[in-house]
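One protein chain omitted, others in place.
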Amino acid sequence: MYSNIVIVDAIVNTGWFDITTLSTLIVSIISIAIVLYTTYHRKSRDKFKIREIAGLKAVENAIGRATEMARPVLYTPGWGGDIQRSTTIASMNILSYVAEQTAAYGCQLVYPTHDPVIMTVAQEVIKESYTHSGYPDRFRAEDVTYVSSSQFGYAAAVDGMITRLKPASIFLLGTFEAESLILAETGNSINAIQIAGTDSTIQLAFFIVACDYTLIGEELFAASGYLSGDKSILASVRAQDIMKVLIAVFLLSAVIWETVATISGISGGSWWMF
Amino acid sequence: MDIGTLIAGVLTLAILSFLYRDNPFYKFAESLLIGVSIGYILVITFNNTLMALLFEPLFKESDLWLIIPLLLGLLMWGRFHKKTAFLSRISIAVMIGSGAGVAIPAMLKERTLKQMSNTVVSLVNASGMPDFTGIIVILGVISYFYFSREQKGALGKIAKVGTYFLMIFFGTTFGYTVMSRMSTFIGRMEFLLSDFLKLIH
Amino acid sequence: MNRKVPLAVCFIFGVVMFIQYFSQHPTARFVYKSILDYWQIIFAFTLILGIISFVNNNISQIKRGNNTFYRIVAISGFLIMPVVALGWGIKTGSPFMWMFENVQAPMQSTVFALLAFFVASASYRGFRARSIPATILLLSALIILLSRSNIGGIFSDYLPNIADWIRNYPSMSARRAILIGIGLGSLTTSLRVIIGIERTWLGKD
Partner (left out) sequence: MKHLKSRHWIFLGLFLVIGITMILNVKLNVRVSPYTQKMFDYIDSLPPGSILLISFDHEASSLPEIRPLALAVLRHAFKKDLRLIGVSLLSEGTVIGYRLMQKTAKEYHKVYGKDYVYLGFRPQYVAAILSMGESLKETYPQDYLGNKYDQLNLLKSVKNYNNIDAVISIADGSLTTHWIEYGHGRYGVKILGAVTAAMVTTYDPYLASGQMYAMTGGLRGAAEYEELLKISGGGARGMLAQSSAHLYVIFLIIVGNLSYFITKRKGRK
């Protein structure tokens, strides 16, 4: 125990560079290079086309439906995230698209959240989207509300909103925890169309069962790129795909290496361990 | 019965009444819950963050570095006025930027690299039995999340296998979560039946 | 100006926080810890904005005669907590903690407990063997549920073993794959934020 402390202290107190993070640094640099390449290399950027994601078509339909029924659209980013989280950022992108649509159709957009910082950013995003689509006067700041930072205070509040406002469409996009099914089932009881998407793997199971469309994990990030329509944002989806091919190659070779090592009984070293 | 248990019991029933439909009891409980929980977070944040992290070290120990976060916090209040509202973007930029900076290496290491390393196992395990699950699943699911091409042909087939495995995962999770949710309700029932109604001991 | 300064700030803080990950030097640790404290402090100030929006919304609803009673309940619920905290402190046994333990906590647990019912109705409605994937979902959920029920040993040891196998191999591998993907998604999103391509948070151009 004591010698451990000495070693750790030695690492902590001396050099500027922590050698144990070397592999992460190398992979980070490679990944950053790939993203920068796909973003700034015009040719590869313009060629790229993203495949269709089922949930995305539904977004427009959902807003259309709300307009026809003259009922609001409810959008909430879940209780689990804060503004620093990449899922929240991805959700903001989709929100910006949805807000432009609801502005154009003159449909009310309600956005309850548990985090005051998310609230301020969402107000900004929605307001600007309304201005962008030419209807700044349709924006109502009180529709973007802070409800409560407590998980089930938030769930109870959003549940109340769903039962009373009876939104025609509900977007559950962001980081969700246990409140996911409370919201999704309440949404179901008023027959709303529900589009969900999250990186919280557990809640995905509930969304798949209870919602009409679910963006699974990474699809949420891809969708945010797709809907923003921004080429340089889409380029990072391409970057992710390139990395996935590299990962597949890496995994296959490592598995073959390890299998050969097991069969031959000669250990080849674990070079794939990070 | 003490007054606390009585209140807790009545409020518990009020919330449960939502299962029938929205009603005045639920509305009352909901409003109270929202109000009280916001009050709670205000007190706790004031105590644990503003006092402990900012005011005490700044004013008692004169830790002048803390003027920076104090200013960043005050910039958020720029939003009270239209003309100064843009100032809050600087504080938000600090949060979003630094959050992104932390996330890149941390997510890469813990989510991607570690999980990759752990997928690598020999196709023949120690007892000589073949073991393909790990690799098939990972390749299948990764190809499901491959966005550059339509899911047709070979890619489509692999992606389909991926979908099946995703469904197994979702099913398993659902199964386990049913357990958890039932436990929570059982716990509430235990409170109602023993502490509140005194039907069981 | 309104956009350039925040974008520059975002870039600088992003790069600094990225670099510090690879260093254990005391200066790097200090910078890191300080910035994490900033998050909390900024949050605390912003909470006031959130609360003002909450109070304003309720007051304007009261003025419009919209659900006046419930709005008053919400506002008084909110006011009572800081008041009792100022009066008697927030230690265990104080009125503040009494409110938390007898009003807030039981209601929260009960909202959570509603999930048991929603799980039941979702199982009835959502688990239909409509397609092959849906059937797979259904079967794996059923196996787990059966294996975790414990009624007089009706089910032999086989079922828990099968369930454990599903959990440890196919299910876990699928989750790993999702995690790998999410890691990549977060990476690219974060990078876009730092280099300023991703600026939705600033509003549209």
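As written, the chains take the letters A, B and C, and residue 1 is the first residue of each chain.
Everything that follows uses one rule, which is that a contact is a pair of C-beta atoms (placed from the backbone, for glycine too) under 8 Å apart; a residue touches a chain by one contact, two chains touch by 3 or more.
Because the structure is a prediction, the values reported are computed rather than measured.
Considering the whole complex, the hidden chain is in touch with A, B, C. Looking at A:Gln151, A:Thr214 or A:Thr262, the residue that reaches the missing chain in the full complex is A:Gln151. Considering the complete assembly, chain A touches the hidden chain via residues 4-5, 8, 80, 150-152, 177-178, 189, 200-202. Those residues of chain C that touch the chain absent from the view are 29, 32-33, 36-37, 39-40, 43, 91-92, 97, 100-101, 104-105, 108-109, 111-113, 116-117, 119-121, 123-125, 127-130, 138, 141-142, 145-146, 148-152, 157, 160, 164, 167-168, 171-172, 175-176, 179.
Within chain B, the residues in touch with the undisplayed chain are 19-20, 40-41, 44-45, 48-49, 102, 106, 109-110, 114-115, 117-118, 169, 172-173, 176-191, 193, 199-200.
The working rule: only the chains that are shown with their structure count from here on.
Residue positions of chain B with contacts to 2 or more other chains are 15, 18, 27, 29-30, 33-34, 36-38, 40-41, 76, 79, 89, 92, 95-96, 98-100, 102-105, 107-108, 112-113, 116, 119, 138, 142, 145, 166, 169-171, 173-174, 177. In chain C, the residues touching two or more other chains are 18, 21-22, 39, 42-43, 46-49, 51, 54, 104, 107-109, 111-112, 114-115, 118-119, 123, 137, 175, 178-182, 184, 186-187, 189-191, 193, 201-202. Within the complex, the chain A residues that touch chain B are 21, 23-25, 27-28, 31-32, 48-53, 82-86, 89, 117, 120-121, 124, 147-150, 152-153, 156-157, 159-160, 163-164, 201-202, 204-206, 208-209, 216-219, 222, 237-238, 240-241, 244, 247-248, 250-252, 254-256, 258-259, 261-263, 270, 272-274. Every residue of chain A that touches chain C in the complex is listed here, in rising order: 11-13, 15-18, 21, 24-25, 28, 31-32, 35-36, 39, 82-84, 86-87, 89-90, 92-93, 96, 115-117, 119-121, 124-125, 127-129, 131-132, 141-142, 145-147, 149-153, 155-156, 159, 178, 181-182, 184-186, 188, 199, 201, 204, 206, 208-210, 216-218, 220-222, 224, 228, 230, 232-233, 236-237, 239-240, 243-244, 247.
Chain B makes touch with chain C in their complex at residues 4-5, 7-9, 11-12, 15-16, 18-19, 27-47, 49-50, 53-54, 65, 68-70, 72-74, 76-77, 79, 86, 89-108, 110-113, 115-116, 118-119, 133-134, 136-138, 140-142, 145, 162-179, 181-182, 184-185, 187-188, 191.
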